[in-house]
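Subset of chains shown; positions unchanged.
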Amino acid sequence: MTAISPTADHAAVRDASIAIAESRARARLRHRHAMVIGLRLAILIVFLGLWELGADYNFIDPFFFASPSGIWQQIWSWITEGTSQGPLWLQIYVTLEETFLGFVIGALGGIAAGIILGRNRLLADVFSIYIKIANSVPRVVLGSVFIIALGLGMASKVALAVVMVFFVVFANAFQGVREADRAMIANAQILGASPFQITTSVIIPSAMSWILASLHVSFGFALVGAVVGEFLGAKQGMGLLISTAQGAFNANGVFAAMIILAVMALVVEFIITRFENYLVKWRPAPFNEQGA
Amino acid sequence: MQLQPMAAERLSQAAPPANAAIAIDDVTLRFVTPDGHMMTAIRDFTMTVAHGEFACVVGPTGCGKSTTLNLVTGLLRPTTGAVRVMGNPVTDISRDIGFVFQADALFPWRSVIDNVAAGPLYRGTPKAEAYERARDWIGRVGLGRFEKHYPHQLSGGMRKRVALAQTFINQPKILLMDEPFSALDMQTRTAMQDELLGLWSEQKSSVVFVTHDLEEAVALADKVYVLTAGPGTVKSVYRIDLPRPRVMADIRYDPKFVEIAKVIWNDLREEVQLGQSRTLQTGH
Amino acid sequence: ADKITIIVGGMEKQIYLPAVLAQQLGYFKDQGLDVELVNSRAGVEAENELLAGAVQGVVGFYDHTVDLQSKGKYIQSIVQFSQAPGEVELVSAKHPEIKSPADFKGATLGVTGLGSSTDFLSQYLAVRNGLKPGDYTLLPVGAGNTFIAAVKQDQIQAGMTTEPTIAQLLKTGEASVLVDMRTPEKTKEALGGPYPAASFYVQSAWLEDHKDEAQKLANAFVKTMKFIATHSAEEIADKMPKDYYAGNRDLYVQGLAGGKAMFTPDGRMPADGPPTVLKVLSTFSKSLQGKQIDLSKTYTTAFVDAAK
């Protein structure tokens, strides 16, 4: 057998080249990040530019479709002078509160229902038909039913947000539970897990990416629910702002409110993504993104 | 030399002794095939494992070994016949059992130590104690440096060792293992075999061990079941009366061992060839 | 003939009844017109469609013509259906202390939507009775069920709405009439002049090139107005689709009998109507403030006058 310890020289060369390789990899990552941001901005600028030009030259009628500069003026005047219903931040706060409550209740309800029905075949067979019926009810009609039943306060908007969120989350949680690996469930069972422990330690983690996928889309839905609720009758909120602007043929106002809603959605989206990255850190990276 | 096929055990239709740890009594199990027909996976299968007995199962691939273990755990139900564990009919998945699956069944979202500690935690062991025992077992399977790794960051053999630690830590009264060591190199395999025998003799547990390595089977077992090519049924049963404790590194050189292995090997080869010719006939 | 599409701001609403009635009586066909009625309860939608040129006419409130002119969009009423808004300020039975708009102080007033005519009229009533904006709160509650629920839940102490919500609340006794604007007389009393409301209007630019169609439409509508003036509520209801009173036919007839008087007998705009509207609107509508409105461009009686 030959001596196989590498010469000290070679080890030093290797370590140096690894350091270089790693700093190169980091630089690549930074560069990519900058490119993504750049591209996003480019798209945004091109889009807004075309819109503004279109509005200026009347390809796009600003009476109907507003114009970026008009929208910006509207937002600025809301910020500085407040809206007809009071300060802008209050409108945002009211809508956000309704949305958030509706989102949390709807998501928890959807997850719970999804898990219970996903774990119990008989319940699923019996009840899923009723869930499907409920899902076919037009939300706008439900809106008036909620206003009749719950009044014009926050409750009816929250309820509308809940019904927007519930079905999406339910459908995914249900399917996520059904997709849980049967060998893994069997393993947990044999290791001594009670049905409840199986649910918490196997079913929920494996349905997690399903649930998270539905949360991404359903926060937007909760927002829509709250705004529609405010549309039907409210004292405060972004929905009322839109409705008033519509009534006054103020397209800039309508689009300005929608942009504020979009920013709200993006902020929450960012938080959900953070949460998701925390939860799924155990996940393998795709091949090729793996070695350092 | 008392080496004799105990085929009588298979042929006798008398109920197995009530006090057996595992009793599979004249079981047939059929699956529905993709074209809607029924396929018999195992047929007229009878097998008894006494308390504290170590049984190995060998047979050609696809003959029904994993199916048999799944019957004992309660993951599959027999079409006809009865399966009893510790004297009780199997109705649900039993907690007395330890099962090392043939395929990977680790929890991918749990690190190695969380995977190994799962069993004790499920069974209500206090957290500190569960993790201490888990750490102990991780050391025993040689993965001390990988406690915090997730399964996808381990090699195939390492994952298998995590699965072993996960099962062993529960110190099950009944231990079922489906080709547990086939992904390990010889040296690690020997160490694991010693670990298994230690656990077994300490716990007086009953073991059913499926393997393709006949020498491994003979080295470990009290009793070796040879199955026929699928639909599987018991072809012969051999009692291995090599003295215990057995030292895995040395036993292969025992002349008695070599002789036993040869006899069973001839029996098995006959069966495997039969199975092969049968599938090849209907090859295309 | 080309198809003419007309948006109706709620086909089942009694204030817009002439549109469907004309169709039911076959008057459009008699004129050789192929008219299609489309329902759209949100007034804004209807105006937008009209301005976008997707439809030829709208049956809606006259005040929109004024409002739109302030935004540089010209539409005009060619047949005026009603000379009263057909709206009533109701007061909840729980609040007998409110005896006139002067008692609105501290109250929450229900309106169908902010920026709607109920909004402006409610405010106008309050201001006319000596209140300042801010003494009362406006709450948009829509019409119909949600309005009734708001009264029941005491979320509004008074509110302005139209038939059949009025009849429904009166029937159950949950509210009573505070200010009635269903007849020209009472409207004059409340607002100081007639308030032309439901009307048929078209885009001015369209009118230029389609005098012929406009005339035929006016003919059909004027004939309908005459039919209404010469028939009882019962007879009119018989002509209407059953679904419009599926809830309760008696109620529908009763409401119609009470509200029939708001309709003009001949489709003609009352001369002192438009100034009243401008007065009400310019008190509250921000978009009108500081704008010069040419009322003569918001309506024309030429077609009604020529109608055979």
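Letters A, B and C mark the chains in the order given here, with residues in each chain numbered from 1 onward.
Heads up, the rule we're going with is that a residue touches a chain if its C-beta (ideal position, glycine included) is under 8 Å from a C-beta of that chain, and two chains touch if they have at least 3 such contacts.
This structure is a prediction, so every number in the text was calculated from the model and none was measured.
Per chain type, the number of copies found in the complete complex of this structure file is summed up as A x2, B x2, C x1.
Simple rule for what comes next: only the chains that are shown with their structure count from here on.
In terms of inter-chain touching, the protein chains here are arranged end to end in an open line. Centrality annotation: A (chain centre taken as mean Cα position, compared with the mean over all protein Cα atoms). Centre-to-centre spacing of chain A and chain B amounts to 47 Å, using the average Cα coordinate of each chain. Our note on geometry: chain B versus chain C, Cα centroid distance of 84 Å, whole angstroms. For chain C, residues touching at least two other chains: there are none.
Contact with two or more other chains is made by no residue of chain B. Across the complex, chain B is touched by residues 181, 183-184, 186-194, 197, 201-202, 205-206, 208, 280, 282-284 of chain A. Taken together, the chain B residues at the contact with chain A in this complex read 73, 75, 93-95, 97-99, 101, 103-111, 118-119, 122-123, 150, 152-153, 166-167, 170.
By the touch criterion given at the top, residues 63-64, 84, 144, 147-148, 151-153, 232-235, 240, 243-244, 246-249 of chain A touch chain C in their complex.
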